[in-house]
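Here the complex is missing one protein chain, while the rest keep their positions.
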């Protein structure tokens, strides 16, 4: 199987879907040149009409995507960094997710918002926050955060074909990571987790960059005789409770690893759900491993200290086994 | 003790603090006339300079509050409805909470953002969402959601005196509710819960309008021989874990009642924390009672069905006792 | 003034739209006072000429996006008064099955893409509808209604600029009724004409007499023509006034305070869009008095029927809370 980078796989998904469906187009700041390589080369193939550069106007660009979606198109709105979604927050929370319901089912808003999520490149607080937790709270927005080139491509293609608003988050930290990507077309359904490492002793739930953190931890734990199961949720909303609960039924122990500020995080959600629905299978308290509860610092040393680490995961797993 | 409405108590807090400290001022849309009675009458006493009407420009008004705060003033920024904070989200998440840390402790941003939170007046999705969960996630933003006139006044006064950014949320649904408010000055520290009803059998954790929902449920449960403890968190960030954990240690059962969409809600946070830190005291799975996972509908019938109800709480409590 | 360039049919059509809005809103005011309507209600009385004049220049395929003060826009675009009234009552037979209410009525069948309760929230969406037309090569135009207050939101700026850079067929209709809630426009901006803001985007900005439905129509027609020909967006500022409260029952908000000059308000109200149009229609002999009376009676009956139907309609079933979700 060809090996591709994470960004190349995303770019391929965009190109394939734009070829397949003429209603699909890309709009955002500097999508022609491609600030992220994920949109690079599309302009050469699809031209000005389908790869649309905009002024720096996140709110209007997001809203324009919504307006285009409810009038028959299938926009992909690139908002670059997750934190820039804060400027478009109103359009996403008040309109994109709610329109169909609010108007009694009269419309649908099939569009994809894309952005880089989280830290890892020492860019400081304004470019380094994870935002998935906000959008998970909103009804009727789907949220995806893949960890591998294969998942990224398959999920983005599904997102573009989905008739609902989807937030597709990718990670700069994973951008250059390579993995197998089949030459043949494939889709990955939204809402399905993937067990990246099977294990018996503890369930580690993760997504995006924390999957690798969890796998790194699992490898070290293996040396200590602990057999960890690492679940990659891939989709955060809707998310695959079934796979997580089945795993906990087997292991009786649960650690959530989430790159997010801790309070009201995805990790909070996963832990709450496990405590509600798998309480009697749990043999130890659930554990959260998240960012430290501070803004994201710039210094690489501090940034690493503020992010969830394999050591943090190992400590949490040991707690559940203590 | 004099009995006052919730809004009157809030108004009193504003007036007293503005009298006490000339650096305190109020800024927002129609704060002179007072769209909510909480700001009414202040203009007559304090004039144009300290009660400042603005254009409808949430982002700039929030940011102007921050700029004023870091240059020596103590602004109270009224953003009217919680959902309008979406337009100011960037300034709050990227600047207000982070500035002090980001700039290595060089500054502080002592300001209060005020807004009405949640549903209950059939205003439809755009005016009826609860937003506290978003701001709880952000490091270095304090979040308050009082349920009584007494708490509202005492906490708002503390918020105004606090040297950090505080989001003070109030509830239209509670606006006309009366309660005892002492004539003498008092403060309530941020971060301290209040046990609104002591009980032995189950801990119900709530805040804002859900406190009454919980108390209504507790009353009915009493008739069934169930003695529920109802905790009113009052402050959501920081929140009083100690009181909650002590209660769960006593009751062994936990129900979180939160007016919010369910995923990554305050209820998620409370349940995750209890499952982490009071696991061995828990005798049954934790339970969440939140909004249904749909945008807020307009029809009073549907709105009520979408909100957490006393019946929902009772059902959840019964589950924990089953 | 004689409007030779507007055919008599069109004048009568516009008159009908104005009258439908007026009678509908008068009834809504009554119902609200009687406590029969849940939630907030923002009436359009005094501003009818804007929606009527504008929408009469549009086809069914052209789209509009509306505001919290949206009833007039729906009716002017050809909306069904029965489904509207039922929606205001929150009934299952309403446009949105009771899920939307006054601030969120939509009728996608007639290109009415929805009322939006967030001030300025509709502008970006209207840009998107214009983008669709541009993208597909359709000659559809997209119209966005919004208030003077909304013109101070960031979304106004971003939307007009974005529409301008892509030369999209969007017509921005600012209904300058001089107030945003209780704040006079003069306190919220340092300029007299919002139309002047068009300069910032390199697009035409036109001041229109928003009380004169025929002038509104003429100006819109020109903007529509321009937009269909690929000439890009236009900003039209309609100078208008609202007859009544910001929101019905505003006395409760005001607690005895006032915010409008009474004489000024009375003067503005003397300049009534319906009266103006009625005078023209009568003077020009466009329709005999009886025909106008019949029209009025028909509309009044229609509104009454809509109320009766709304009252007799079922509340939405609780189970519908979980309908109209993800496809």
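Per-chain residue numbering starts at 1, and chain names A, B and C are given in the order in which the chains are listed.
To be clear about the criterion, contacts are C-beta pairs under 8 Å (C-beta built on N, C-alpha and C of every residue); 3 or more make two chains touch, one makes a residue touch a chain.
Computed from a prediction, not measured in an experiment: that's the story for all the values here.
Peer 1: From the touch rule at the top of the page, work out which displayed chains the omitted chain touches.
Peer 2: Even though it is not drawn, that chain still touches A, B, C.
Peer 1: From the listed residues B:21, B:163 or B:180, report the one that touches the chain absent from this view.
Peer 2: Residue touching the absent chain, from the options given: B:163.
Peer 1: Among B:34, B:55, B:82 or B:252, which residue is in touch with the absent chain?
Peer 2: Residue touching the absent chain, from the options given: B:55.
Peer 1: Quick one: which of C:157, C:217 or C:243 touches the chain that's been left out?
Peer 2: C:157
Peer 1: Which is it among C:5, C:61, C:196 or C:305 that touches the chain not included here?
Peer 2: Of all options in C:5, C:61, C:196 or C:305, contact with the hidden chain holds for C:196.
Peer 1: Using the touch rule from the top, list residues of chain A that touch the missing partner.
Peer 2: Residues of chain A in touch with the missing chain: 29-30, 32-35, 37, 40, 53-60, 83-84, 87, 121-127, 292, 294-295, 297-302, 305-306.
Peer 1: Can you name the residues of chain C that touch the chain not displayed here?
Peer 2: Residues in contact with the chain left out: 152-158, 161, 164-165, 187-191, 196-197, 199-203.
Peer 1: For review purposes, identify every residue of chain B that touches the missing chain, sorted by number.
Peer 2: Counting over the whole complex, chain B touches the hidden chain at residues 25, 27, 49, 52, 54-55, 57, 59-73, 75, 90-91, 94-95, 99-108, 139-140, 142, 163-164.
Following the convention adopted for this analysis, only the chains that are shown with their structure count from here on.
Peer 1: Using mean CA coordinates as chain centres, what's the gap between chain B and chain C in Å?
Peer 2: Averaging C-alpha atoms per chain gives centres 36 Å apart.
Peer 1: Report, in whole Å, the distance between the mean C-alpha point of chain A and the mean C-alpha point of chain C.
Peer 2: Result: the chain centres lie 40 Å from each other.
Peer 1: Which chain C residues touch at least two other chains?
Peer 2: Answer for chain C, listing residues that touch two or more other chains: 96, 98-100, 104, 116-118, 121, 154, 325.
Peer 1: Counting only residues that touch at least two other chains, what does the list for chain A look like?
Peer 2: In chain A, 59, 90, 94, 101-102, 139-140 touch at least two other chains.
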